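Notes to accompany the following structure.
All protein chains of the complex are present and in place, except for one that has been dropped.
After this line comes subunit A, so read on.
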């Protein structure tokens, strides 16, 4: 069997002119939209939360003491970071649970 010819009954790549009925292409994003929303909200929080807390607490909470207001802004940035770590850990756990459920169903 040196070479294998293409049977005439089936269409080759060259015969397929692309005019045939094609299925609608899958355009849903590979990343689920919930993850995208999480990332977008964390980006927004990272940009606005620290600098927003600085100017808010400077005038309304600490009444002009800029050192405490700056420290509060740094703390808020770390709060965003800790929230991100917690969300990332939870995402991993939920994915593992889904995989385990799939395994149980397949068994």
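Quick note on the criterion: a residue touches a chain if its C-beta (ideal position, glycine included) is under 8 Å from a C-beta of that chain, and two chains touch if they have at least 3 such contacts; residues count from 1.
Rule of thumb we're sticking to: contacts and distances are computed from a predicted model.
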UniProt protein name of the chain not shown, from "V-type proton ATPase proteolipid subunit", "Dihydrolipoyl dehydrogenase", "Large ribosomal subunit protein mL46" or "Exosome complex component": "V-type proton ATPase proteolipid subunit"
Where the unshown chain meets subunit A, residue by residue: 30-31, 35, 38-39, 42, 46, 50-51, 54, 66-67, 70-71, 73-74, 77-78, 80-81, 84-85, 87-89, 91-92, 95
